[in-house]
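What you see is part of a larger complex, with each chain still in position.
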Amino acid sequence: MGTYTPHTDDEIADMLAFLGLDTLDDLFAAIPEAIRLQGRLELADGVGEPDVLAHFTELAEANLARNDRMLCFAGGGAYDHEVPQVTRSLAGRSEFVTSYTPYQPEVAQGVLQAVFEYQTLVSRLSGLPISNASLYDGATSLVEAVNLGVAAAGRNQVWVSSGVHPHWRQVLATTAAGTGHRTTVVPLLDGTTAWPEPDPNDPPGVVAVALPNYLGCLEDLSVARRLCDATGAQLVVAFDPVAVGLLRSPGAWGADVAVAEGQPFGTALGFGGPYLGLFSTTTAHVRRLPGRLVGETVDVDGRRAYVTTLRAREQDIRRDKATSNVCTNQTLMAVTAAIQLSWLGTSGLVEVATRCARGARYARDGLLAIDGVEPYATAPVLREFALRLPVPADLLIERMAEAGFLAGIALGDHYQGGSHAVLVTVTERRTRREIDAYLAAFADAVRP
Amino acid sequence: MTGPAAPGGRAASAPLLGSDTEPTVFELSVPGRRAWSLRTTEVPEVPVADLVPVAFRREDQVELAEVSERDLVAHVTRLSHRQFSVDLGAYPLGSCTMKYNPKVCDAVAALEGLAGVHPAAPPSLTQGWLSLLVELERALCELTGMAAATLQPAAGAAGELTGLLLMRAWHQAHGSVRHRVVIPDSAHGTNPASVTLGGYQVTTVPTDERGCVDLDALCRVLDEDVAGIMLTNPNTLGLFEEDITTIARKAHDVGALLYYDGANLNAILGVVRPGDMGFDIVHMNLHKTFATPHGGGGPGAGPVAVAERLAPFLPGPRPVALEPDEEGTARFGWTVPPQSIGRVHGFHGNALVLARALAYLLVNGGDGLRRVAELAVLNANWLRTRLRGTFDAPYDRPCMHEAVLSARTLRDRFGVRALDVAKRLLDEGFHAPTIYFPLIVDEALMIEPTETESLQTLEALAQAFERIVAEAAASGPAEAHAAPHHTPVRRVDEARAARHLVATYDARH
């Protein structure tokens, strides 16, 4: 049994006496007898903390893909970037970890200011002036962006490039069942989106595209922007926040909303979560913003202070008319990202993006020199790229795992011929020696 | 001589030493400084121009802050000193279950074998994670009395939306077109917002004078157009809905589903289960009930458990136990339920939060979890009884894990509002309770002490409330209106923040 409650038997007896009750069971008198749990839960009794830690250590050992044992060449929305101890230490401070949503700004300036800095940093990355305090992950950011776009455009026809992360598109499809948005997935042609002519009777209200896209390819977003200009649609850009260290920002391409997965900034791979949905938009849309927003103000003494603001958009006030249902978000990851981005600074972001791109270039050149390995698309790539293989991608991944590499991600049924195609990612953590070993193992693994 | 940058090594802004304003990291920035340090890779140094076609390349750099590690550490450490947290003191924030979060869960979440796993790694390489998720799902189903669950939703609201989409899929599969979801007027704001996103209209039912759903009113709005009823039990007044089985029967009679908002699950762990009350869909807030720390506003986790008949609709992929291998070793994999509504998260949910919750469940065990509920309810009732004379008690009967009181009389007689009580309580060394929620209670003070606070802390909290009321009675509202006095900043101008929106450092000028 856990030891996190302070009550001694004497104190329990005193407290019950104060309430005029005999037993703890009496506390539940309001619960009809008929539905009360008879007997005990089918859960083992509590055990010691070390027992539990040992159990989890065993589970952890059973994960062969753990990053300290298998070199990671997988990306696809979850990246193996350097997380320095300084970020871990600071983001792990218990004042951040164990506080609630900053409902009382006077005792929550720590979190509020960190989120204010985060919003600023995200806006600088996205090139759009308004950023919220975070959403659950990249996928839910996309959903919220589309919801905003549909509301702003007043049309629920949504065109989504199939260059957008397949999982994100799936989440969009799931939620569209509730919102009623009509979603059209637009295919890629040799790595970039082949936008159709819009039907003048049913033009899109939202156009969503990725930068770079899931295959790692760079797309000319001015095409999508023109499409939006022509139809009055809202342009949603799902961007790689590391790649924008080198690439024109969504804002510069004319995005109305920019969303991203913020995991690359200091958050562990963690089997996919908790991650961080970045969300930026134009000032025009600020009252449609989903989630929390921190603003600067002053206290009664005129000192600078921060507070959550424009709260009238939110569910606790606007209820069924709210811009979104999000309440708890991913604040700790936002604080983490603010720390990590300040650790990187102006030069560090460029450095990381450049190193990723260099590593990817070096690996890709090496891989394409292997017999039977072909580019999946010829559009330019930056830090991820897809390859066609002479063997099933799943087989390659299993073989590479034995050699100590997480080789990449099978494109699978999300893309044509995807069962024999793999998405490869190189981060700044991969050394030349590691990439060389990867290339050698890859050459072995693609032998039929 | 010195630039316009602010000093980074000066602690004046730490409450320990005073109450200056902490500069933003941008004000600490000096061009050319850096903290980053990356590994030596020896990868060929191709120039950027050769890496990025000019059409895609940015001309400027993304301007971030340029600070030394030293200044970054001091800045963030000082920010942390301006932040209240459970680890500093009690947080009797109703509806939020701000209990103590055992540190052993931090150790679990930090295990490299959990934290360092890429979500796209195939099942053969992630058996540990799959096993963990399956174990957690089983435990949550046992606790709620349900058959199956999805662990994907990232928070309570995400769970609600998932539940509503399940509801929709269920009705659709049964050829039934319905438009409304019924919720009580005391419901949390995420409930109606989720209903809208689920494609339904909200029908609100009032609360009766005992603080429960008005059963007659409910019956009046119940018909075959109702897809479901969303309830939390205990409800947001901290009271158990005693008619729950009747409500369930009535709902099921018209073919509606009963949805359980699990934010208040802490009160009933091991005592009564939503499934046994008749609920069909249940979301849980692991970041409340299962002590995964709240992180200043997240991350959370909002798994959704369902009755057997709804299991085929659950989001996928779901972790499942497969046939054991030849040697009898358990094997795990992924499956997509046949009528799945689809994914609701980019990967598998907030996995490390899920791991924390399982650790908490296992340390406590079945016996410990029941104890959690008992002591949470004991603490709430002790405090309610102690304070019923100090404040108004609009629903004056035994509560579950939280008690809703009201500062109505205090306002009317002395001009001190719930907000003022909250702010003054900060000066007393406690976090404020939830105020003005539920909306149906005038000047609501919603107090949830949780089971991890001691009798001594409850006593100190009660005395603090009493002092605030006594102060108002003795010398009027001035002190309370001016409160808080001892915080890093004093009362904050919220209206100004909305009027002159400054949501980034760049918007300051």
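Think of it as A and B in the order they're written, each chain with its own count starting at 1.
In this text, contacts are C-beta pairs under 8 Å (C-beta built on N, C-alpha and C of every residue); 3 or more make two chains touch, one makes a residue touch a chain.
Quick caveat, the model's predicted, so the values are computed rather than measured.
*Asks:* In terms of the labels given, what is the subunit stoichiometry of the entire assembly described by this structure file?
*Replies:* Per chain kind, the total copies in the file amount to A x2, B x2.
Here, only the chains that are shown with their structure count from here on.
*Asks:* Quick one: report the Å distance separating chain A from chain B, using the average Cα coordinate of each chain.
*Replies:* From the centre of chain A to the centre of chain B is 19 Å.
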